[in-house]
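With one protein chain removed, the remaining protein chains of the complex are shown where they sit.
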Amino acid sequence: MPWLSTLMAVPVVGAVGVSLVKSDKLAKQLALVVSLVVLVLTAVMAFRFDPALGAAKETRFQFAEVYDWIPAFGVHYGVGVDGIALVLIALSVILVPIVILASWHDADGTGAAAPPRRSVKTYFALLLVLEAMMIGVFAATDVFLFYVFFEAMLIPMYFMIGSYGGAQRSYAAVKFLLYSLFGGLLMLVAVIALYVIAEKGTFMFPELVGVIQDPTTQKWLFLGFFIAFAVKAPLWPFHTWLPDAAAQAPAGAAVLLVGVLDKVGTYGMLRFCLELFPDAAKFFTPLVITLAVIGIIYGAIVAIGQTDMKRLIAYTSISHFGFIALGVFAMTTNAGAGATLYMVNHGFSTGALFLITGFLIYRRGSSQIADYGGVQKVAPVLAGTFLVAGLSGLSLPGLSTFVSEFMVLLGSYERYVVPTIIATTGVILAAVYILWMYQRTMNGPTAEKVKGLPDLDARERWVVGPLIVLIIALGFFPKPALDMINPAVDHTLSNVHISNVHVTPAVAEKKGAGQ
Amino acid sequence: MGETITFWVLAVVSVAAALGLVFSRKAVYSALMLGVVMLSLAVLYAVQDAPFLAAVQIIVYTGAVMMLFLFVLMLVGVDSADSLVETIRGQRFWAAIAGLGFAALLALAVGNTLIAPAKGLTNAVKEAGGNVPSLAQLIFTRYVFAFEVTSALLITAALGAMVLAHRERVRPKATQRDLARARFSGPQPSPLPGPGTYALHNAIDMPALLPDGTIAAKSINRVLARHEEEDGVTPTDPSKAAIVKQLLVEERLAPKDEVPDDSHTDARAVVEDNVAQDDLRDEAATDEAETGGAVREAHQEDGK
Amino acid sequence: MTTHYLVLSALLFAIGAIGVLTRRNAIVVFMCVELMLNACNLAFVTFARQHGNLDGQIIAFFVMVVAAAEVVIGLAIIVMIFRTRRSASVDDANLLKY
């Protein structure tokens, strides 16, 4: 059974269906059902996935399908998943039904500060199309196909921000699009150059691994890919589109934007930048790690200074993406696996934060922190879930984000001591930005306009509940995810020709002494 | 030798005519000048062993195309003369520079080229036995596809012209009843006074006189009055001069591109109004409502 | 002799071009375009004789046909524009801008 193609086809067909049905309500229900079907299919696929096969080169990508697409240029429709891709696909398909449920009224124009009513059906159809593309981009094993999905993802997101967003939506949408296109076009050049220089006559990723040997060529191609991914991720200083886009997008779209779309950037770094250009990756590692560490600290500090909740969350994500990039480029198993897990966990944790903030904004009609205060008193469940989501944002142990952040820092400490120490101060700053926001919105005397805000209703609890369950479950028992990720990361690192730091006393002595 | 003389004569004529075409103020003169150029060129074709083309040039160009031009000129207003004041800054200067420079460059190119004596077409037409059979042979063999396409083009062009020039009637044709009603609801049920009534001369440029001997303002021919004014001729009769002056002032206030309307028949005014309404509908989508409105106002005034 | 014809052709072409650039009456502009086409035809005919084959004349012939079609359509457009705008000035048709 062509699992991955089915996974992509179902939401596309669903999207067509959603746009054809008569009533808005039916469209929403259909969209939800379709996304749940995809979720179930993915779950079945995940159970049939065998992580142990990831070690061998031939069976690295499972559920592989390869068909010629443009034979003249060696372009294939090639899909397949390894552990890394699988967990990210799982992240996407878990988030989509949740987002659909959370966005139930987002396009209705019923919120306290809702933009003018737009086509409801289109919104849900776009969500489903986006889901198909997210699956495709993670599953693509053909570099060109990856590029196509990478760019095509922009289209539904552009419309979701531009049509259904906040007051400044067109500015944010255009900024988002231009930034991404800028990176994407650089990548297109690099993709074509890779094809030409490799002289393999194919765009299939497994056959391109290790082909480019010339160091200078590697460096240029690396930069082409890396800048695209750094814009996407976003890494400092390519980040300024994210706060605008995330703040203006409707909450559901913001979740998918920050939770999944941006992961394509860090996923691309791990998969393409590292494996296709190992020498260049090593050469540029100091630069990338510097950017990542700056991003961690800078994102956190700027987040502290925000007055708008959604922008604040967006900036925390910039900080988190710094951690992910740090983990990817530390090139140790722990850091790599941690970074991959971080991508998943961050999707859940930031997703929960955005959605709950969205509920809050839907009620009160403002995203300004100053407009709130004492929400805990009137809506304890909302405040409680917000706190849990926030705590997962500051990587509290026992919540999933801690595992990944710990692994990233532990793994990078093995190789880069000083940058990791600087990065770890982000842990303190995280406490400041999350708790300060929580204090200003949820604690203290109840603000006049907040009085009488309803607590989460059943639908909203069904949105938040699964996320929190996932966050806590993965926080105490991350092994299932890590078992899938670890072999894949090891495989990646073996293609980079870099060995883990041996944590034996003899080696570690010098590092410890360097403190 | 004969060719040289012919060439030089016709070259001078055609260049002068071309200049005339460009510089004459009235479109009709330009059209006539173009005709001169075309005829000259036809002769030059003939001189250059292209009798068929010379014939076609005269028949198609000078005959058909030029007639078409003149027709359209008549439609658009034969007496309208261009203002020669340039509105785009620097246009004329740069046009002259570019045009002359272009000509100079081409001339330079031609002049710098070493050109062998012409081969002549004697050999080319020998086989088929003449210019026209030779051309026919080529057109219907090597160029037959282009020829067929050209025919398709002509048909398309004919259809296109019809579509473009055709105007759908959007309201029923004005019946005699409509016309009568329009006339009697207007300010002037009776016909306007014809020229020359009670006058000494019964001529078109003579205004009618009222019983008291004064001039009937409505009987003055505006076109003639304008032409006279343009030619600097003022009516000798001071009272007529005053009326003409006033008429011209009114005319200048009205939109300039209004078609002068000599016949003051009210029924005609109604039909014109009809047309103007249709035009309005055509323009509804454009932002030219102002112009259209002005046109309509002008016509309504006329109707009164 | 060929040179003379070609120079005459270039001169007529340039005059036509200047006319196109300076005249505002659409009909006159059209005439200038025709003049330019005729100048080209002259060059074609001249070259036909120069090279000793009839292809140049054939092309000139086709140019005439196309010019005829063009005039038909062009004039129809001018009439239509005049009908709605009461003007045949090419400068008045300047809505399609920045």
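By letter and in written order, the chains are A, B and C; residue numbering begins at 1 in each of them.
We take it that a residue touches a chain if its C-beta (ideal position, glycine included) is under 8 Å from a C-beta of that chain, and two chains touch if they have at least 3 such contacts.
In this text, contacts and distances are computed from a predicted model.
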Protein name as given in UniProt for the chain not displayed, "ABC transporter ATP-binding protein", "NADH-quinone oxidoreductase subunit L", "Malonate decarboxylase acyl carrier protein" or "Peptide/nickel transport system permease protein": "NADH-quinone oxidoreductase subunit L"
Partner chains on view for the chain not depicted: A, B, C
Selected from A:Gly351, A:Gly374 or A:Gly393 as touching the chain missing from the view: A:Gly374
Of A:Gln218, A:Thr350 or A:Asn486, the one touching the omitted chain in the full complex: A:Asn486
Residue of A:Ser103, A:Thr122, A:Thr202 or A:Thr420 touching the missing chain in the full complex: A:Thr420
Missing-partner contacts on subunit C, residue numbers: 17, 20-22, 24, 90-91, 93-98
Residue numbers in subunit A that touch the chain omitted from display: 175, 178-179, 237, 239-240, 298, 301-302, 304-306, 333-334, 374, 376-377, 381, 384, 391, 396-398, 402-403, 406-407, 409-410, 413-414, 420-421, 424-425, 427-428, 431-432, 435-436, 438-439, 442-446, 476-479, 482-483, 486, 501, 503-505, 508-509, 511-513, 515
Touch list for subunit B against the chain that is not drawn: 88, 91, 94-95, 98-99, 101-102, 105-106, 108-109, 112
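Throughout what follows, only the chains that are shown with their structure count from here on.
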Whole-Å gap between the CA centroids of subunit B and subunit C: 16
Inter-centroid spacing, subunit B versus subunit A (mean Cα positions, whole Å): 70
Junction residues of subunit A, two or more chains touched: none
Multi-partner residues of subunit B (each touching 2 or more other chains): none
Subunit C partner contacts - residues on subunit B that touch it in the complex: 3-4, 7, 11, 14-15, 18-19, 21-22, 27, 30-31, 34, 37-38, 41, 44-45, 48-50, 52-53, 56-57, 60-61, 64-65, 68-69, 72-73, 75-76, 80, 82-83, 86-88, 91-92, 95-96, 98-100, 102-103, 106-107, 110-111, 113, 115, 118-121, 123-125, 131, 134-135, 138-139, 143, 146-147, 150, 153-154, 156-158, 160-161, 164-165, 167, 255, 257-259, 279, 282-283, 286-288, 291-292, 295
Touching residues (chain side subunit C, partner subunit B) in the complex: 1-8, 10-19, 21-25, 27-28, 30-32, 34-35, 38, 41-42, 45-46, 48-55, 57-58, 60-62, 64-73, 75-80, 82-88, 91, 95
